[in-house]
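For this view, one protein chain was removed and the others were kept in their places.
This part shows chain A:
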């Protein structure tokens, strides 16, 4: 316990209200045995200043919620984070967030607190989740001194697991969008990618039910088996 206390003391500049909000964040739940449909999921996408896991920063967060088996448009999350030292770098071409948009963004502390309140105790889904998990975890640690412990499932793994007949290898989000013929609008923002990922997940949940994968826990276990099988030949 004192360890955490020590960590928390190192967190910079949280005022009393922010400290209180931080303390009130719910602890995440492990994936359970209830039905897939009854599980609330948060589908996440981040824009970052680059792909360097140790140096680059989260610039914006987009997230949508899948609840009761549907994407709920009344629960959308979208924040651009204010980064004082943002310089123009080649990745601006990818995420499209210019220095002015970032300068006009929200205070990262507030934005991250808002986001974690939005997530609540729900598990997270993302395409290439380990990247988002790492970047979000580091941002939370740096800004809030918070340790991210929510379960993360990777849509880039769930898709080939549930669609074994699909001849896609190492496919990106665009490949899957194309494969399922999803009509997605212009995707210039993390939230649009999050929505596209969520639509993909709705299809995948439907496939999961047809394959008798009925609970979040079962899905997690099947993912584990799949991952082991995939790595087996290399041993």
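Everything that follows uses one rule, which is that contacts are C-beta pairs under 8 Å (C-beta built on N, C-alpha and C of every residue); 3 or more make two chains touch, one makes a residue touch a chain; residues count from 1.
To be clear about the criterion, contacts and distances are computed from a predicted model.
**Q** Name the omitted chain as UniProt records it, choosing among "CBS domain-containing protein", "hydrogenase (acceptor)", "ABC transporter ATP-binding protein" or "Glutathione transport system permease protein GsiD".
**A** For the chain missing from the view, the UniProt record says "CBS domain-containing protein".
**Q** Just name the one of A:55, A:169 or A:183 that touches the chain not displayed here.
**A** Looking across A:55, A:169 or A:183, the contact with the absent chain belongs to A:183.
**Q** Among A:22, A:71 or A:171, choose the residue that contacts the chain missing from this document, as touch is defined above.
**A** Touches the omitted chain: A:71.
**Q** Pick out which of A:25, A:163 or A:192 touches the chain that's been left out of the picture.
**A** A:192
**Q** Considering the whole complex rather than only what is displayed, give the residues of chain A touching the chain that is not shown.
**A** Per the touch rule, chain A residues meeting the hidden chain are 62, 64, 68-74, 76, 78, 180-183, 185-186, 189, 191-192, 194-195, 198-199, 202-203, 205-207, 210.
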